[in-house]
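Mind looking over this structure? Questions follow.
Omission of a single protein chain aside, the complex is shown with its protein chains in their original locations.
Per-chain residue numbering starts at 1, and chain names A and B are given in the order in which the chains are listed.
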């Protein structure tokens, strides 16, 4: 699918609206879109919706040997994928500039800010540590991927539970969820990214740009901050120059937004915890609102399978029984056997129907032989064309030389293996014999 | 309720897990659907028919592409092989000749795997095709059957049931004549068992097609 470009008039329209302090979705300049968080049935799985932008995050873990430079620390691996479903023009498996940039930002936001305690992930120093893998997929692209991904990432990490382990001597035991309750990761703080789009060399500023706004913006400032108002990363891209005041103003806005979002995350996590504890229903199925006209649900439905046995029996009895007549295999040489016709040929000289090909293979410069073969092949129906065929055969010969190795090489090998002492001379004689046979045919 | 269902299952009957479906959950694609079978959830998005890129163009029909995205890690050989199964199943029902030289791309994202994943992918793909309004020759649905070591047949198994099972068979059944569009099996079974599974899948297909119909009816109802 090809991406759709933004037309000039649409660009002008958007920019004019921004100059007038209006946004297409009716938001004010500093408004953030609604954030919706839903959890899957597994631990560490969530979908975050930021307006229409949607990101799926899943955390998984694995016991691995640690990096030699940090033998007592676990590993956090973060990966964001731009799924081709998110927007037309996103190719699967391609490392686009946007993807590389987003992954670097997410890594700085979640890993370099040391928000999770990697030392607590060590099981046996220098031998076994937990590797926590955070996979994120962009499902729908409506702008501001980085904010949605950073929220989804941290929520999934907070939600995740790893299996409990115990170490006795050298023996490491990993407990299943039935044996011991899985344990949550220890999270120091929750960094959240907030994006600002700049227009007209920084004159206008919008919080949480949508996809259309992103396509006409001049520059982007991303600030990652936690609720203690500590800035984790700050990144300005797009090649605009920002004044100190602007950055300060943005960081103030960030502080407000981060406080709001953190509160929302904590509420969502508590809610999910509560439902799980009380044994209520949870998972994505529950997150689809019932009253939605586009959604439909069906309770567990019984299927009548009582007469499947009779139906199966009927089909089988009606069908013909397997044939009792089998083709008998013919052993050609030790190690080579065949079912079907064409057994008088040697290995590599295949079946009757392919004599033409085979004949050309054998025709290595042996002009007379090849000619009479040709006569033989085409003889019955189109004798007069033997001559017109000649140039084709000649030009074919060089490529056929490569093929030729096969019929001579293979039988030799099988013979060597089966200890049948036959020299290459007998092979040649054999070929000649066959040619004679053909000519007589 | 759980005991009741269990009892039904023990009696030789079988049941499907709760199904949910949301049509058009995504704003960007031309058609999209989220399909849930118990704890298994797949999101399908469809783009097209649109201009095909370079070499993918076919002169007399639409080029269909199916991409299956796993939840963790990158797609591997298993995904590629399932993509082939899904693509050929979709190709069999999509009236591609109505859109020559176009491309249609179906992207399936595994959201949660709680067993019967392939059948959920099939159902999500069909709902995605429906939501996009692509002309189809018939509908199809996916049904997974597991053969328990004790000989009983389980429809729409969970991951646990799949692991315990001797064989797991997945079929795609078409809505026109309830024939088998696609078959894929894991483990070994006798031919009697396979015919039983087909018959059970055809029986389950009725329920699933009714679910399709009801959800589409609701989608286009006024209230």
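Everything that follows uses one rule, which is that a residue touches a chain if its C-beta (ideal position, glycine included) is under 8 Å from a C-beta of that chain, and two chains touch if they have at least 3 such contacts.
Everything that follows uses one rule, which is that contacts and distances are computed from a predicted model.
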item	value
Omitted chain (choose from "Beta-chimaerin", "Exosome complex component RRP43", "Cytochrome c1, heme protein, mitochondrial" or "Ribonuclease H2 subunit B") - UniProt protein name	"Exosome complex component RRP43"
Sole residue of B:22, B:39 or B:83 that reaches the chain not shown, by the stated touch rule	B:83
Candidates A:167, A:187 or A:337 - the one touching the absent chain	A:337
In chain B, positions touching the absent partner	59, 77-78, 80-81, 83-92, 167, 169, 172, 174, 176-177, 179-191, 194-195, 198-199, 202
Touch residues of chain A, complete complex, unshown partner	311-312, 315-316, 318-323, 326-329, 331-332, 334-342, 347, 350-357, 377-382, 385, 388, 391-392, 395-396, 398-400, 403, 410, 413-414, 416-418
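Just so it is clear, only the chains that are shown with their structure count from here on.
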item	value
Whole-Å gap between the CA centroids of chain A and chain B	19
Touching residues (chain side chain A, partner chain B) in the complex	1-2, 40-42, 45, 47, 52, 54, 56, 58, 60, 81, 83-88, 92-93, 133, 135, 137, 139-142, 283-285, 288, 292-309, 311-313, 315-316
Residue numbers on chain B that touch chain A, as the complex places them	1, 5, 8, 12-29, 32, 34, 36, 39, 41, 43, 45, 47-48, 50-51, 53, 67, 69, 71-75, 103, 105, 107, 109, 111-112, 114, 153, 155, 191-193, 195-200, 203-204, 207, 211, 214-215, 218-219, 221, 223
